[in-house]
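Complex shown without one protein chain; remaining protein chains in place.
For clarity, chains are labelled A and B in written order, and residue numbers in each chain start from 1.
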Amino acid sequence: MSDLIRLTAADLAQKLAAKEVSAVEVTTAHLARIDQVDTAVHAFLHVDREGALASAKAIDERRVNGEVLPVLAGVPLGLKDIVATKGVPTTCGSKILEGWKPPYDATVTTKLREAGIIILGKTNMDEFAMGSSTEHSAYGTTHNPWDLSRIPGGSGGGSSACIAAFEAPLAIGTDTGGSIRQPAAVTGTVGVKPTYGGVSRYGIVALASSLDQVGPCGRNVLDTALLHSVIAGYDPMDSTSINSPVPDVVAAAKLGDIKGMTIGVVKEISGEGFQTGVKQRFEEAVALLESLGANVVEVSCPNFPYALAAYYLILPSECSSNLAKFDGMRFGLRAGDDGNHSVEQVMSLTRAAGFGAEVTRRIILGTYALSAGYYDAYYGQAQKVRTLIAQDFAKAFAQVDVLISPTAPTTAFKIGEKLDDPLAMYLNDVATIPLNLAGLPGMSLPIGLAPEDGLPVGLQIMAPAMADDRLYNVGAALERALLSQWGAPLLSNAPELAGA
Amino acid sequence: MAEKVMPFDEAITKFDPVIGLEVHVELGTKTKMFCGCSTEFGAAPNTHVCPVCLGLPGALPALNEIGVESAIRIGLALNCQIATWCRFARKNYFYPDMPKNFQTSQYDEPICFEGFLDVEVDTDEGRRTFRIDIERAHMEEDTGKNSHMGGATGRIHGADYSLVDYNRAGIPLIEIVTKPIEGVGKYAPEVAKAYVAALRDILRNLGVSDVKMEQGSLRCDVNLSLRDTPESELGTRSETKNVNSLRSVERSVRYEITRQAARLTDGQRVVQETRHWHEDTGVTTSGRSKSDAEDYRYFPEPDLLPIAPDTAWVEKLRSELPENPAIRRSRLAAEWDISDFDMQTLVNSDALDLVEASIAAGVDSAAARKWWTGELARLANEQEVELSALAITHQHLVDIEQLISTGALNDKLARQAIEGVLAGEGSIAEVVAKRSLAVVSDDGPLLAAIDEALAADPSIAEKIQSGKLAAAGAVVGAVMKATRGQADAARVRELLFERLGVSE
Partner (left out) sequence: MSAISRDDVSHLAKLARIEIPETELDHYAAQLGAILDAVDQIASAPTDGVPAMSHPVPMTNVFRADVPAESLSAPEALSGAPAVEDDRFRVPRILDEE
């Protein structure tokens, strides 16, 4: 039974299809794992035991009746708590939404259900996806399964941790500045941010509308590709959704052939100032890619140094507007309604009580950046820098097929280490942010452990718009080569979790 | 406490008024601007809502095609330029009737701009045309509806709490803004009213809205400022809301001129503020101070893509525009050779389209007008239906007029025929046959009835013979009654005078 949790999603899918194991058995095994380890890891904010078992039972019945089910039917998954799930609590890691049960499903949720995927529960995150460590969750931080005293990354630490802790083989995250990729890097898992518009944002609580994207997380490239192909696709409910066929990411993940490809290392985010072990593993990966037949060159994206500043002007601006709806009038927390306070006061008291410090900070910053007299210098200027970043990418992709960099500057830092220094926290995103500004797809996959601390290091692959399949092709090639070097997946080195 | 006012005539000699009008039109689309919820009026509270128009976390807008089309058509009808590329913008402010606490609107990229509308106003020099320049027309969405509870008047002041219904939230609005309207002098109130009336006309004609001011599908905000002379700089303006009828438009402009003139003459400054019009008392009262106005922090709406109407689409819409109603009226008045006053009567009784159609079907123009503004209007009123809902067709009128022209029916009998048709007795011919409606063409029965009437009142004969011809009316009336209206009144009169040896 406990072996079930160690299987990949692809393997589970195969066994389920062959009726070697039932969906209920698979779900039960993973729920048991959650019971065992989640007190320590705290990846989940809500476990939907009843719902998951009911879905599993229904899948089994359909299979018994001879129905041919979608590939991933019966495979369990953790869903970041920013995704609306009808009748199931959706908190976005915030007190202001404590207990809120949406009256509707996000499009992604519907797609998961239609694919027969078993949603085990909602995973932890930095409040309203603002953060790089999950420490800003109003419900306590998630702990990195590699070292419980360390952060799992953020904002989607819960999703990556639940995979790394074998609580589920698959997870869904969202990525606005690196919130899928950076947690993937520091937990030794795979995470992908699809092309902006590639996956529907309908039902995903908005942080920065022009940057947010939903994406798949898994323990390996193929699992991630299988999930990617389930959730991607045009949705008329999302006006920014791209009406084109989804790139064949699964075929690419099975291919893994990079002979003759040109790969660019981005000079400006290639390790200058990064942790030594991170740089080292990255350089080794570069050498490996070359040995696989790729031509690796250095490219310069001279405007990338402005990306962080642009991001920390655009994101707060858009989120200050997106979070205005949380005012205690129609849903969520209401504070201070004692019959004496006016509606203005109740709104202010509610938001003060419901929002944490980081959220408040960014809302105030965003309000400032958009205000009369400051718009041109801040938000306006940042939007122009976006164009510069997009132009840098365009020029680079004229020379290369994909770009690479280390995903994050450091391995997982200690819980509490950067909490008091917002700026230090923001620097975690320096390599991941440019992709969000340009709306391009990116993947992080594990390339080893840093020698100095034995913690996972991730490599980021970047591709042009709608070329998500290139990520999976390069990722699969690298993963295969690394696997043959290591002899076993990286995660098999993760310590046994207490209670297991 | 009532504010001081200066008599209008005096105010207008001392100051030059400049007006600005902002009109919001609620579009009559089937669904809301950004979601598929119904826009039908009168639904139970919060039953025409969804995650999008309720502003629930995670929801996203999807733009109504007919909303965009209507905006372009309105712009074209107002002689505007249509943007080749524009975006929506978020107007950020907090209010309980705002589900997202921002309104999705347009800021510096309106879809229509630089237009004009000519309006006619009666002046001392006769009918004068004023060209009202239109700054812009842009798309936005309506808010929910607050009901204030616990207070005495249902107004905000003194209310304990409010109840919000979001059925209206998200209904498409087009905001039309004029440039400052200058050079109107003492005709400012009339020009303002004429503009709103003309605008309403055009919008109704386009079929984009039912433009009912009393129901809120057409809303008007009136801006007014005074300056010493037309060459002076613009003065501080006030904005007046709650202007719910054409009459209110005129009256509120007039009032604001008198109020601001009094203040300025007293050496006080006009406060830049939002005021509230009270139709019952005929005054404006102070509302929110505009200088405290929110910083709306506009930025382009990231959830909606830019709108770039191509020339082909715009020109197709332009070619399909209905004729400008004012121009149509002038054309028809000339064709039918009727006065402006008579044309206005037709318009006021909602009879214009019907008359035009009857004429097209073959009815004489004067007859068509007579029927639709006369007997048919009366019947519609009686039945409490719209004139166009009356079960009388243009063919009915053609048939009736045909019978009248041959003398087979007179006016009174024609009305009986119509009554029969409405009672479901069949076509004109069938009713005429069934009820034996026919003008009595045989003089015999007429003479008999005349003699009876004269015998009943001998004084009449005397009066007529002594020159009081008007007395004949009583005899004609009696004969008509006796013949159940089937006599030809003119013939009766003729026979009567013959009988008495009197000439007309």
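Please note the rule applied: contacts are C-beta pairs under 8 Å (C-beta built on N, C-alpha and C of every residue); 3 or more make two chains touch, one makes a residue touch a chain.
A quick note: this is a predicted structure, and the numbers were derived from the prediction, not measured.
Trainee: Can you work out which residue in B:50, B:246 or B:482 touches the chain that's missing from view?
Mentor: B:50
Trainee: Among B:64, B:225 or B:252, which one is in touch with the chain left out?
Mentor: In the complete complex, the chain left out is touched by residue B:64.
Trainee: Which of A:44, A:202 or A:331 sits in contact with the chain that's absent?
Mentor: A:331
Trainee: Among A:355, A:397 or A:413, which residue is in contact with the omitted chain in the full complex?
Mentor: A:355
Trainee: Write the list of subunit B residues that the hidden chain touches.
Mentor: 29-31, 35-38, 44-51, 54, 62-68, 85, 87, 94-97, 146-148, 150, 156, 159-166, 274, 276, 287-288, 294-295, 297, 299-300, 302, 304-309
Trainee: Just checking the interface: what residues of subunit A touch the absent partner chain?
Mentor: The missing chain touches subunit A at positions 100-104, 196-197, 210, 236, 239-240, 242, 303, 306, 308-310, 312-313, 320, 324, 327-334, 337, 339, 341-349, 351-352, 355, 360-361, 363-365, 367-368, 371, 377-378, 380-388, 390, 422-423, 426, 437-439.
We adopt the following convention: only the chains that are shown with their structure count from here on.
Trainee: For subunit A and subunit B, what's the span in angstrom between their mean Cα positions?
Mentor: Comparing mean C-alpha positions, subunit B is 57 Å from subunit A.
Trainee: Looking at the complex, which residues from subunit A come into contact with subunit B?
Mentor: Within the complex, subunit A touches subunit B at residues 83-84, 90, 92, 97, 100, 102-104, 106, 201-206, 208-210, 236-240, 317-318, 320-321, 324-327, 329-331, 339, 343-344, 347, 367, 370-372, 375, 379.
Trainee: Hey, which residues of subunit B end up touching subunit A in the complex?
Mentor: Contact set of subunit B toward subunit A: 50-51, 54-63, 90, 92, 94, 96, 99-102, 160, 162, 164, 295, 297-299, 302-305.
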